[in-house]
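Omission of a single protein chain aside, the complex is shown with its protein chains in their original locations.
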Amino acid sequence: MVTVGIPKGLLFPKYHVFTSAFFDELGAQTVSSPDTNKTILDLGTKYCVDDACLSIKVFHGHVAWLKDCCDFLFVPRIMGFKEREFICPMFCGLPEMLRHNITGLPHLIDTPLASLQNDKLYTWAKNVGYRITHDKTVIKRAFNRAMQEQSQFCPGINDTNYGQKIALLGHTYHIHDAFINMDLIQKMNDAGFGIITEEHVPASDKEAAVKRLFKKPFWSFFADYYGAAIHLYQTSAVDGFIYLSSFACGIDSILIELIKSETGEFPFLIIKLDEHTGEAGINTRLEAFLDLMKRRTHDDRYDSQPGEHQYCGKSVV
Amino acid sequence: MLKEYYLGIDVGSVSTNLVAIDQNGTLVEKLYLRTSGRPVDTVKKGTLMLTENLGDQASIKAAGTTGSGRKLAAVLLGADVVKNEITAHAVAARRLYPNVRTILEIGGQDSKIILMRNGIVYDFAMNTVCAAGTGSFLDRQAARLEIPIEEFGGYALRAKTPVRIAGRCAVFAESDMIHKQQTGHCTEDIVAGLCEALVRNYLNNLAKGKEILQPILFQGGVAANIGIVKAFEKELGISILIPEYYDVMGAYGAALLAKEELEINQRETGFLGLGNLKHEFTVQSIDCAGCSNLCEVIKICSNNMPIAYWGDRCGKWGDLTANELVQSYK
Partner (left out) sequence: MIVTIPNLGNISIAAKALFDGLKIPYIMPEVNHNDTLKIGSFYSPEEICLPFKIMMGNYIRSIEKGADTILFAGSCGPCRFGEYCELQMKLLTKFKPDLRFIVIDSPLDIGKKAFLKRLNEINLSSSASRKEKLSAMLAAYHTIRILDQIDAKAHELAGYEREKGACKNLLYSCKREASACDNPVQMLKVLNDYKKKLRQIPLDYSKNPLKVAIIGEIYTIIEPFSNLYIEEKLMDYSVSSKRTLTPSWWLKDTFLKPLKINSLAINHAAKKYLPYKIGGHGRECVGESLLAQQSQMDGAIQIMPLACMPEVVAKSILPSIQREKDFPIMTLVIDEMVGEAGYLTRIEAFLDMLEYKRKTGVKWAVCSSFPS
């Protein structure tokens, strides 16, 4: 039985249901790396070029961790989710980055995926499946099961039983990696704040909000995050925004500015992530932000504007 | 009987190093001075001090300069070779250890790694932006901890469990260090932690994807710090060598290059002599309004007479001949 390694980085939290069901049905054994930890982060910073963003480095770490314990490594080359839409250049070149940065990798399953349209996705799945089995009916069955299971799964968060609600913006792989964001979600919940993420804003609302832009965004995530943020702001569905961003993320560098320019003085905390240890710094800023938010509702006045608290986590390894 | 020497000067932003080598390429005299933001004075003073140490019978046969102030020093002295510090360091290292394969260099304001294969530079990297991997950073932290920098290494060696300090960026390393101080870690452990952070930072920044092979030389002022040396050995898992003249390797390389230049090209030296150094030198920057480029041109005068210009893109100033220089004064 072949073993397929599934790195627990980047889009894993979004699509792990699909991948594990798919490979399982194909008859392959899957092994995934552990949740991001110190070792994985250190491996990532060791192998990856310094200029890449944190998440790409973390992914390198997961791959380096897995490389000796599987026959295939599943590193889909995700070009985009729709025609003429993209994720980010580093996603497109990820398999090459890995191959040239880390030596001794097993075979990569890096079939390019350019669209999530059903027929395109199936063609892609056939290509991937062919690496494991040549039996077309098995691939078809695996695909159907994976699609079915994935459709019942929503990686987003939408807390209900809290007094105040904050939209947690940013890439899925920042939001769902508790090591990288230092348990941000837990901390917010403990402080009595609920969270909503972009997955829980209906697509039609997002699309409507995106229409404000001069140009139709060509980054799939960009449209989702921007649309969700603007919609939540306009409908006053949340009390503030927290944006989890990483240094050197090209999409964030533009998106944050665009959201800020629409929302004006609305409470907006930007947390910058890097290979850090400075948890104390994040805690201080998060607490300060949340305290101000509490006071705001309490006084029901806008006398103190939390404004923008940038946390700069640029520190170590 | 006159003895002939070759002069090498490395003008960095923190220190200025001078060496004199003899006909065999052996280092005879060396000097390590603080530049203190006054490179002209330092070069003048250093050269005079060095030649004084060489004795009455000495004559300078040629001079070479390197470091970020190499151009300035070259004008003051009439140097025969003006070389970048990477090549200079590599030349010096190869002279002492012909089979060297890796050179680690950490100076006051920058750090480098140079890979050598079969005696030639094969690959290199240099960090000039981030202060976290340089000597100044250590100086600063030593001052904060109230330890003389010379004893820094000793403290590191006495550490039992080095603390983990964020080393990616000088500002955060510092705040992290203060945090560790406040939580009550002992000075020894913090010092050792700083050394490890610097080394980790250096390797992550410069050595990524590079194959570090033995023999490894460690040069630059920071090589005096035994704490850093040990941290490198711990991180790399192999032992590293410290050349005898680790703190003046750049200057040594410049001197060797000057000697080589004269020998290969069989030409006369351009060295202006010590008398020239008694002149009054001034450095001035002028905004050239000759075209839309608006270059900032540096003008060097000796006794009020312009002797060199640079900084212009078009060559209007930089390419002036001796005669035109005199003209530009009038």
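Order as written gives the chain letters A and B; numbering starts at 1 within each chain.
Keep in mind that, in the parts below, a residue touches a chain if its C-beta (ideal position, glycine included) is under 8 Å from a C-beta of that chain, and two chains touch if they have at least 3 such contacts.
Keep in mind it's a predicted model, so treat the numbers as computed, not measured.
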Contact partner of the left-out chain, one of A:Tyr122, A:Phe179 or A:Phe247: A:Phe247
Full-complex contact with the absent chain, from A:Cys88, A:Ala125, A:Ala209 or A:Ile242: A:Cys88
Listed residues A:Val138, A:Ile157 or A:Leu213, member touching the removed chain: A:Leu213
Touching residue (missing chain; options B:Ser15, B:Thr51 or B:Thr87): B:Thr87
Full-complex contact with the absent chain, from A:Lys38, A:His100 or A:Lys136: A:His100
Contact with the hidden chain (one of B:Arg34, B:Arg117 or B:Arg158): B:Arg117
Touching residues on chain B - with respect to the absent chain: 68, 83-87, 110, 117-124, 126, 128-129, 209, 211, 213, 291-294, 313-315, 319
Chain A residues touching the omitted chain (full complex): 48-49, 51-53, 77, 79-80, 84-90, 92-93, 96-97, 100-101, 103, 112, 213-219, 222, 247-248, 250-254, 256-258, 261
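One rule holds for everything that comes next: only the chains that are shown with their structure count from here on.
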Rounded Å distance, chain A centre to chain B centre (Cα mean): 45
For the chain B and chain A complex, residues of the former touching the latter: 164-169, 172-173, 175-176, 179, 197, 200-201, 204-205, 208-209
Parts of chain A lying in touch with chain B, wherever the complex brings them together: 45-46, 49-50, 101, 274-278, 280-281, 312, 314-317
